[in-house]
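One protein chain is absent from this view; the other protein chains keep their places.
After this line comes chain A, so read on.
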Amino acid sequence: MAVETKLPFDKEYIEQFSNTLNEPNWMRSLRLQALEQAETLEMPKPDKTKITRWNFSDFKHEYTTGETIPSLQELPDVLKDYFDQDNLPENLLIQRNHTVAYAALKDELKDKGVIFTDIFTAMKEHSDLVEQYFMNNAVSVDQNRLTALHAALVNGGAFIYVPKNVEIEEPLQVVFWQEDPELALVNHVIVVADENSKLTYVENYVSSNVEEQTVANIVEEVFAHNNAKISYGAVDNFAEGTTSYVNRRGVAYDNATIDWALGQMNEGNTVSENITHLIGNGSTSKANAVTVGRGTQIQNFTANIVQHGKGTDGFILQRGVMKEKATTIFNAIGKIEHGGSGSNSEQESRVLMLSADARGDANPILLIEEDDVTAGHAASVGRVDPLQMYYLMSRGLKKEEAERLVIHGFLAPVVSQLPIESVKKQLTQVIERKVY
């Protein structure tokens, strides 16, 4: 295979783009360096999915603004489903194309030093802090061609920082809305919970492009410092025309926790990797993910928890429902590094097939380099149990309704992990829409 090295964007374009955003110098040089690296780096190689023919480089990128949303009572229809009108979030950021359409953060949190803003504002107002975390300790620019391309072309994102000893009960929610159907979203999210802090973050990716082809190249870096706890929820819902690369990375220090609940409901081809490094002793992570595949979409999900510290706990739970001619690969990798004694690692991946033409694969992998550990894994690819259907239908439920219950039940262990009630509802709705 010949690596396509020509990029549709050159140095001048990047420089100009960075200038438009009035970025600090470090970011400009990082972009330019990344552009050079992108030319020689290889594409990522997700296990068991060939992405060489996927479009990751041909897209519209230029800086595009979006109209502001004056109040949540006047939400555009596309976004209405994402909110519970009776329980609107108080801390919310809506990014529309490349600009902020709505931003709210409770005064009380501002006073405590919480930063909750779009990534470009953060680069200006908290340049050192952003520089410290931006593709330094979690995802590196040169991981592959797409991460380098990402660094060169970032055109959206959010920065969240919760200072030491600050515990936030109410969630921080961000909606990334790609309103322009041709626009690529190269989105970068950084979430930092400083020592002894606590936060719940939830994000939504939304687009409606069915015919128009574009790309989402997303990198998210999540840091939980000593004794911090991050509860992280996401519902990805890019439309059919978007090819997505999603790289979510967590780093947890001593006794820190990062729990993920990912609703991976894109309609287009998707490669998603969710890697968490449990660096500190006693750190823990749960990586929960669900997906529904339909049409002819191809998806590859890798969840990987790398356990470095002593007495760490990593638990991966993946559930997928496959319809029509969809293909989904689940890779669940638990790794306990040398020195990670007293740790526990578990993976469970299950795929439910609703059609004979769908393809699903669940690969749990355990890599253990330490003796004193516990580990376990389970995987299955199966069909709806006819006896369950018989039982439910014998109570009067129509076939579709019985199947609906079985599917929701199958996905429930992950859906129930989502940290916000309204987002849980929303994911349930998206599942409903995709399954029927």
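Quick note on the criterion: a contact is a pair of C-beta atoms (placed from the backbone, for glycine too) under 8 Å apart; a residue touches a chain by one contact, two chains touch by 3 or more; residues count from 1.
The working rule: contacts and distances are computed from a predicted model.
The complex includes a chain that is not drawn, and of the options "Fe-S cluster assembly ATPase SufC", "Ubiquinone/menaquinone biosynthesis C-methyltransferase UbiE", "Multiple sugar transport system permease protein" or "Anti-sigma-W factor RsiW" the UniProt name matching it is "Fe-S cluster assembly ATPase SufC". The hidden chain makes contact, of the residues A:L7, A:L72 or A:M393, with A:M393. Set against the missing chain, the residues A:V292, A:A402 or A:I431 yield one that touches it, A:A402. On the side of chain A, touch with the chain left out of the figure occurs at residues 385-388, 390-399, 401-402, 405-406, 408-413.
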